[in-house]
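This is the structure I have questions about; it appears just below.
The complex is shown incomplete by one protein chain, all other protein chains being positioned as in the whole.
Here is chain A:
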Amino acid sequence: MSSEDRSLRGPLSRTAETDVSHLLEERAEDLYERAPCGYLSTRWDGVIIKINGTLLDWLGYTRDELVGLRTFAELLNIGGRIYYETHLGPLLVMQGSAREIAVEMVRRDGTRMPALVNAVMITDDAGGRVIRTTVFDATTRRRYERELLTARQAAERSRGRVALLQQMVAELAAAPTSADLARILVRAARGAFNADGSLLWLREDSGDLVIFGEADGVVPEVLRRIPLDAKAPQADVVRTDDLLAMTADEAARDYPELAAGLERKGESFAFVPLSADGTVFGVLGCAFGAVDPLTRGDLALLRTLGHQAGQAVARARLYETERRLRRRAETLQRITAVLAELTDTETMIDAAVRELIGTPDADRVSFDRTASGRTAEASHPDHGAVLPLTAGKRHLGTLVVETDPPRRLDDAARLFLTQYAAQCAQALERARLAEESAESRRRRDFVAVLGRQMDEPSGLRGRAAVLARGTAPALAEWATVELLGEESTERVGVSGDVPENALTQEELATGGAVRAVADPDGGVTKVILRLRARGRTSGVLVLGLVPPRPLPDGWLGFLADVADVAGLALENGRLYDQERQNAHILQQGLLAGQAPRDPRLRVVTHYRPATDEAEVGGDWYDSFLIGTDTVAVVVGDVVGRGIRAASAMGQVRSAIRALAAAGHGPAALLTRLDRFVDRFEAGRMATVAYAELELATGRLVYACAGHLPPLLVDGDGGHRFLWGGRSAPLAAFAGLTDRGQDEVLLAPGCRLLLYTDGLVERRDRPLEHAMEQLAELVVARRRAPLDGLLPGLVNDLAGRHPDDVCLLGVAYGPEREFAREVPADVKQLAPLRNDFDGWLGGMPLSSTDRDAWLLVCSETVTNAIEHGYLGDGRGVVSVLARRVADALELIVRDRGTWREPVANPGRGRGLDLVKRLMDRVEIERLAGTTVTMSRRLNPRRAT
């Protein structure tokens, strides 16, 4: 063996082995006691029955303290005991041994000794069981194992965190908004780093850190908003752009202000900047319990998390900005489109409010009308904006925009809201202009319509009434039209509830075409319009406003237009009234002449003016004596209306009288009349029916120039229209017209009727029918008094036909009998009396007798009407007068029930009067009452 070989020999060389051989002789007991490991034997129930010195030394016990007294499990810590009971013990039973069990033994002094334990169960034939256990001090090894375990745990945790971080980065990349981001970050802090709590602060435009997103429980106010210059870890993090980790103690020491808020949250804290490209967007704060302190790797991961989150925040900010811009642009577009469809201001305001709600800059929107007139400038309080809406100069109110939660709007948001309000204001202005133009059109139309309506009635009063009705309630609550007289005013038109003092003298005296009268509060109570035309003020229109209020824009001008139109219409009405009045006076004068009186005939006339009374027509009638034995009757119709027609009629009428006096007969008269008309241009195309009646013979010579034929009815009911002697209207042709005439012999009792076309001409029925109807009516009423006949005919035939109507009736010859039937109506008395008077004229009576008979007739007929029919007008009273030998007999009969009227007891005395005047009076009451009276004719008295 070389020296080199020897030099390699160590303690285990054969030489040494040889030197210690005596030690191998040691006793087994010593080997047990001083073995390099612990030995332990226990009974089946765990009680220690043998233990070696090595283990006693390690644990610091004496043998006496353990053997027979303590169990092996009692030398373990609590976890070890459980482990022993649940694992080691069962293993021994099930497989007879357990190896390499790591336990922690508790020394006598309470310190721990990590140990590795092997155990084996020894069984003897008798079933006795002992457990032998070897114990190795594993302090170092366990420390190493612990380190390995910790490293592995850290690696696993780190692996888990990296995985979570990766997942989070992916989620962050997909997170579109800051809110999503906040959620992900807070979750990551808890999941990956076992943070007990985490909060996220994001920086506002101001630079302040403001808490964002969800937080656990109540966040102290001091943590909600952290100014950048605050003595706060979050602010420091923003300034340094570096992570800050600290224990609760350090936090309390360095940041006492925040200590209160942080204290309860954990044992240590980390504040992570969320930054990208040198900009810190926010801070993630995490609170940790004591169990898992952060490692350097954790901090590195947190930094990474912060950078990733920072980039995500930057991206989200960009995205949110972009989205907000798009939303704003869309909102502006939409409100413009929406408002373009609307015309009503209120609806537009509603839309302006509605469309803004829920846009990113406005969580609550309202419209404040009360602010109208106060603010015209947009303002931006901390929590939103106040935006005035104006249309033209009119301030409608303000859009009040609020953010929820309250936040200050940035410049872009303010710009958007201002633009939005401007869009709304523009639309409102457009609507206002359109409304204004529509309003002005409406006003023009109103004035035009009012003018037309006022022109419809021709007279001043009618027009005044239309003016009042046309302006109230259309323009005001009440209206009155006052005409100005020489000394006083006259109210001619009212509409609505016109008060007593509608127009005071003072107001009347104060000038101005349109004058608004205001109450002390400035509300207009009434407007006075002076109605002028052609330099003349015809009246005033007073419009009353209830309640008083300001006049709408532009009303004074509008009312001035109303005053102009109304003034002109009233003035025209006044002129028209004047002209018509003149025409009436003229016509009345022309028609007022006395019919000739002769016992051999009666002439009655009737004129029914045109129904609207607006126009004087050209119809006329006339009757006059030619010599002593001939009566001329005329009915004519001059073309046209009004005063010109009336004067032409007057000329033609006079011409006829003048020409008739020559006695050439009807045809020659018409020929000459043509010349007259042709020469004087008055009455061209007029129609005339002209007849001359010889009273002695009953010969009637007649001619009709374009006029309807006279109607002839005899006493027996026969009738004919006199179709002879017809020719064209006056001066109808340039040359002279050949005029003809015809004649007919009238028997006594005949009636002749001349009439104008207004009586029979209708658009809705043929002329022949109307004439036939006329004939039937006249025949049926041939016994009615002539006087009452004509108005009845007009009523029944012309009714409400607007044309004027002229009628002339002739009753020829003394009738043998005066037989009449009249309605039981006192109004019939006068015509009956006239008629009777005419008949009596043919009798040989003195005027005294004649008056007596008239009186008797009146009394008895009155009695019949009043007693027989109680004056109800529905019965008929028959009157029959005739000559019987040398006496005159009058029979008055009614078919009513005779009653004594209470109303007028004095009336009954009439019968006494009748009895005194008559020779004989008989009263027979049988199916009515018949009074028969007679009195002798006294030739002597006749004249």
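We take it that a residue touches a chain if its C-beta (ideal position, glycine included) is under 8 Å from a C-beta of that chain, and two chains touch if they have at least 3 such contacts; residues count from 1.
Here, contacts and distances are computed from a predicted model.
Visitor: Would you mind picking the UniProt name of the chain not drawn here, from "Hydrolase", "Flavodoxin reductases (Ferredoxin-NADPH reductases) family 1", "Lactose transport system permease protein LacF" or "Nitrile hydratase subunit beta"?
Guide: Missing chain, UniProt protein name: "Hydrolase".
Visitor: Pick from A:A28, A:I78 or A:A885: which residue touches the chain that isn't shown?
Guide: Counting the whole complex, the residue in contact with the absent chain is A:I78.
Visitor: Tell me which of A:V67, A:I101 or A:V162 is the one touching the absent chain.
Guide: Of these options, the touching residue for the absent chain is A:I101.
Visitor: In the whole complex, not just what's shown, which of A:T86, A:T111, A:T510 or A:T897 touches the removed chain?
Guide: Of the candidates A:T86, A:T111, A:T510 or A:T897, A:T86 is in touch with the missing chain.
Visitor: What residue numbers in chain A mark contact with the hidden partner chain?
Guide: Output for chain A: 44-46, 73, 77-83, 85-87, 89-91, 93-95, 98-104, 142, 145, 149.
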